[in-house]
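With one protein chain held back, the other chains of the complex are shown just where they sit.
Just so it is clear, A and B label the chains in written order, and each chain counts residues from 1 on its own.
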Amino acid sequence: MSAQSEKGRQATAAPTASPAPAIELRGISKAFGPVQANKDISITVQKGTIHGIIGENGAGKSTLMSILYGFYKADAGEVIINGQKVEITDSQAAIAAGIGMVFQHFKLVENFTVLENVILGAEEGPMLRPSIAKARGLLKQLSDEYELSVDPDALIEDLSVGHQQRVEILKALYRQADILILDEPTGVLTPAEADHLFRILQGLKEQGKTIILITHKLREIMEVTDTVSVMRRGEMTATVKTSGTSPEQLAEMMVGRKVLLEVTKSPANPGKPVLEVEDLRVRDELGVERVKGINLNVRAGEILGIAGVSGNGQSELLEVLGGYRKASGIVRMNGEEIDLTGKHSDGQSRRKRGIANVPEDRHDEGLILEFQAWENMIFGYHNAPEYQKNRFLMDNAAIKAATQAKMDRFDVRPPNPKLEAKSFSGGNQQKLVLAREIERNPDLLLVGQPTRGVDIGAIEFIHQQIVALRDQGKAILLVSVELDEIMSLSDRIVVMFDGRIMGEKNPGETNEGELGLMMAGITEGDQ
Amino acid sequence: MQKMPKWADAVLIPLFSILLAFFFSGLVIWGIGKNPFEAIKVMVDGAFGSTNGLGYTLYYTTNFIFTGLSFAVASHTRLFNIGGEGQAMLGGLGVALVCLAVQWPHWTLALPAAMAMGALFGAAWAFIPAYLQAKRGSHIVITTIMFNFIAAALLGYLLTKVLKVPGAMAAETAKFPVGAHLPTFHEMLAPFGIDFNKNAPANVSFLVALFAAFVFWILMWKTRLGYQIRAFGNSETAAKYAGINPSRIVIIAMLISGGLAGLMAINNVMGEAERLIDNAVEGAGFIGIAVALMGRNHPVGIVLAALLFGFLYQGGAELSFWESIPRELVVVIQALVIMFTGALDNMVRIPLEKMFLFFSRKKEV
Partner (left out) sequence: MDYATILQILDSTVRLATPLLLTCLAGLFSERAGVVDIGLEGKLLAAAFMSGAAAAVTGSIWLGLLAGIAASMAFSMLHGLASITFKGDQLISGVALNFLAAGLTVVIGQSWFQLGGRTPPLTGNGRFEAWNLPFAEKLADVPFIGPLYYELISGHTALTYIAIACVPLSWWVLYRTRFGLRLRAVGENPSAVDTAGVSVVRMRYASLIIAGVLCGMAGTYLASLAAGFVKDMSAGRGYIALAALIFAKWRPWYALSATLLFGFLEAIGNRYQSISLGDFVIPVQFMQALPYILTVIILAGFVGKAIPPRAGGQPYVKER
């Protein structure tokens, strides 16, 4: 889909001007301790439109919307809804003002039913039964009206993420929201599910609802919004008509300078297979099979990208290869089989085999946030002989010196080994992890979501480092839910769906549409 | 950017918390019709005014260093070992058995043996809760509480039915042989011409406790094991990613924790009573919680906090003697210290952080 055709479509769906805007924010400021998340932000959202808010991670989009929803309290500024000034002290006030919000991380009680979640906080009276009976009828009506079908008696934990999101939208509609805020709604959806969501949003718009869509994906903005506001470092930099802008222009406004959206790299020069996986199967803690017999290999000097919506077995695959999840099947590293269940299936043994691992979640896995940078720089390699002074003591001075050198080479800012990991920005935290793993000179690098929550400047740097490692003849297994990233970095792409590999594509011979269908589980044979 | 300088976090917050705890303790004393300032005077006099008082203060301090370190090891692993009391009881059993089993020729031989047995028994008592936590996910707080009660029942049984001297009235073991007598401060300091009170129970175990604190520091911040313990305590998922075996760390840390609690027995059982008596631990296991919280799980802090509690215990005893305020007052103070330094931490922290933020903003302007 090109930006040009999008523009054409959007132009015909231009909003009709209405007397009072649905939302007007004036001079909103919010600080979290020393961090200024929102600086004097003003924005106007017209009634009956889809208004996009775009910006990098940490630009302050979510904070701004959480203030509008009463989840946080602004330090300064005022909120005007439908021409009337309102005090939004808590979520209750926001709900009363007709605002509904679908958070990025759903706010659902997992072991409650859909109905119970929908009525929670909006019950009819002190007794449950009449409330539930009434909600059941209303829910049916809303589901039919907006294509939001979902089983009212299902437990949330048994629903797919797509359906959970519908429950969130239903919750807002049940509370008679006129303004619906969606925070990064497509992060967990397949392209097909995302398209369905956008159809729902169009339907809501036609019913006169106002929708605010927060995202960092330019494609979505171009596809569905009428107007778009750009945020950068806590400030609102511009608000423009979507039909009058282009992805390149938006990207520049987001970052504050021109960015290369493509990675420049030479063609791969693959060698012998480094990693071979045969019929790998993984069961989770509840005994559900998450990886259902996959075969793949990664050769020296190439990047194999695994595309897929999160939750389709990619994380489990990385965990098995990283040594912290048991599996059955055969995995060979440089031709030698590795232990998948026994004593040697842990992170230490994998590292000894030359497998380095940049995990998907750097906060929960890759780093100890309370540890200083130098302590993090040996994390996972703390048993390496060069870090020991003698049998009992570690050589802390040597570790600090080595850390300083690595921080300089990877341009980690500030370059202070004694700073706790939590005080670095997302991009610099990721550089710390990358420096640690790449500098061990591994044969195989596992990389999960390398640029999640990373600013655009650092994304370029991280991509360059991964390509540089490939050019040294190392094998790289890349897992990302960002299709753009997969397309631009990989030398070969496989798509995972429901624990299986749907097929392999060459990045030069495929497109997002084709991969998107595969990510939704539709193979060529089905079409 | 940091909200508050490190020193403020490490020094100011505990200091304010302690002051608050003391303020409310003073209110309690005042509430029961006594003069808090008078009480402090009696306590300070009683705890530091004579070498006898000082000897008791340091004796209690020794107990609390061991139990404080014990709680702290578990805390670094993010385990709440409330079972120090039971582990110290079992440590006492181990020390008593080894002291009674052999006619020890000299304390320098008896002490290492007693240390080994005390630590072993304490560690063994911590092993079952540790194993159940590591392998079966049983919450260690509840299991260690249960093990305290089970330990009390076990020792009650052993002291009345098995280890009691036949014919004797008291539920206690026979007195340890002379060779198991540990040098007291009186005996240790006499060669230097210092006349330390003869009846004060402070003994060579105090030095062992200080040494244990030093080893604790080395272990936690200079060795791989300590690194892994702290990493696991901060994030279990990250520890798994790094190939740190969670079960192994939980069990090892709890063994060390139980061992340290058990080590306490060289002071109260071997050094002071010289026999095993009923309720020999006297709540020192629980005070370890307050000591570790106040000392921020750092050995220097723990030694200082243990000294404070040693003072409170000895001072409290004097208080009940001279002012007829029950010794349980110390339990009240202990509770307030745990409350303010442990649970109400944010009550002090939030205003302090705001203050620092205010001043740093002002500086920028």
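Convention: a residue touches a chain if its C-beta (ideal position, glycine included) is under 8 Å from a C-beta of that chain, and two chains touch if they have at least 3 such contacts.
Small disclaimer: the values here were computed from a predicted structure and weren't measured.
*Asks:* I'm checking contacts with the chain that's been left out. Which of A:171, A:351, A:382 or A:436 qualifies?
*Replies:* Considering all chains, including the one not shown, the answer is A:171.
*Asks:* Which one touches the absent chain: A:24, A:56, A:116 or A:455?
*Replies:* A:116
*Asks:* Of A:108, A:296 or A:394, which sits in contact with the chain we cannot see?
*Replies:* A:108
*Asks:* Tell me which residue among B:286, B:313 or B:356 touches the hidden chain in the full complex.
*Replies:* B:286
*Asks:* Which residue numbers on chain B touch the omitted chain?
*Replies:* Its contact residues with the unshown chain are 28, 31-33, 80, 82, 128-129, 132, 136-139, 141-143, 145-147, 149-150, 153-154, 156-157, 161, 286, 289, 293, 324-326, 328-336, 338-339, 342-347, 350.
*Asks:* Contact with the hidden chain only, please: which chain A residues?
*Replies:* Residues of chain A in touch with the missing chain: 32, 63, 69, 71-72, 90-92, 94-95, 101, 103, 105, 107-112, 116-117, 119-123, 125-129, 131, 171.
Methods note: only the chains that are shown with their structure count from here on.
*Asks:* Can you list the chain B residues touching chain A in their complex?
*Replies:* 1-3, 218, 222-224, 227-228, 230-231, 234-235, 237-238, 240-245, 353, 357, 360
*Asks:* Applying the document's contact rule, which stretches of chain A touch chain B when the two form their complex?
*Replies:* 33-35, 322-324, 346-351, 357, 359, 361, 364-371, 375, 379-380, 382-383, 388, 392-394, 396, 423
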